[in-house]
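Working notes, beginning with the structure itself.
Omission of a single protein chain aside, the complex is shown with its protein chains in their original locations.
Let's turn to chain A:
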Amino acid sequence: MADVHIKGVSKSFGETVAVDNLDLQIKDGEFVVLLGPTGAGKTTTLRLVAGLERPDSGTIHIAGRDATVLSPAERDTAFVFQQYSLYPHLSVFDNLAFPLRSPARKLSEDAVRRRVEEVARLVRIHHKLDNRSTKLSGGEMQRVAIGRALVRKPSIYLMDEPLSSLDAKLRADLRLELKRIQSELGATMLYVTHDQIEAMTMADRIGILSEGELVQIGTPRAIYSEPANLHVAARLGQPAINLLPAGLLPDGGAPTGTRTIGARTEHLSIEKAANGHGDGVVDWVEHLGDQNHLHVTVGPKKLVTLTDPDTPLERGDLVTIRYRMPLYFGSDGQRLT
């Protein structure tokens, strides 16, 4: 395992700037998740580290060595692709053994077998080693794909939305497994996703990418509670943060220059209006089983928050709404403190 240092890297495809002057340092054994919407430059960043793309400018150091112009094979990274991960013409065993059988590594077939069996147990696929890779379920395929990265001990694991094609339950299971494996191995990992739950649960640090730029990087806690700007705030939280214009609700204590107020569930206190005069009207209460969403109309705006399963509020109720230390954003979208 090793550290990776990306310094001032830019990459364009024709007119499109995919990655713009990116600086990112990943420490040895650290799990960094890049979070962003489609087209934010997440995958390009991974491909730049892997050597599948050459940066237009900037440098990439892997384990202290300048790897900017090295070929993918020379960089010693392992990559898990979003799809198409398994070779359809090979069995599960041969898929897992493929990286070990590379001519660059001269491993005995015996050593290959031992390593493959070890990793197969780690990703819990050892009972299907002789299967054709096309005869596996989606979750099994992705476990093999992850296993194929794990058979080597590369300087860094690069994962490009490895769980995105799976259903919700499998995703949750594999998320835990991946985190377990990563901490067991002490692996350095750069993981790309647009799923905020994956980012929040697995990352040591989350980097928020937007239009090729790294907007903010920090611990999940910091990104969630101290977002640098509106864009970052909107990426995390379920239901999504409510962004209300300043002055819509009583907002004493707002710093000067506040244009927008960001309020998550924990930033709002909502109570049934006592005297027939309220700030908003309950639209409806959405029962999702494990949680309830409260939809409230405030003037021209709508709010969504979590609420108790046994909330007495009903559709049509007038409510008073007060902020509890919300997030303040200036006219440029940056957070004010």
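For this structure, a couple of remarks:
In this section, a contact is a pair of C-beta atoms (placed from the backbone, for glycine too) under 8 Å apart; a residue touches a chain by one contact, two chains touch by 3 or more; residues count from 1.
The working rule: contacts and distances are computed from a predicted model.
As stated in its UniProt record, the chain not included in the shown complex is "Carbohydrate ABC transporter permease", which appears among "NAD(P)/FAD-dependent oxidoreductase", "Carbohydrate ABC transporter permease", "Na+/H+ antiporter subunit C" or "Homoserine O-acetyltransferase".
Annotation: of A:68, A:85, A:196 or A:229, A:85 touches the absent chain (contact as defined above).
Between the chain not shown and the residues A:18, A:34 or A:50, the one that touches is A:50.
Shown as candidates are A:16, A:57 or A:102; the residue that touches the absent chain is A:102.
Listed here are the chain A residues that touch the chain not shown: 50-52, 71-73, 75, 77-79, 81, 83-85, 87-89, 98-99, 102-105, 148, 152.
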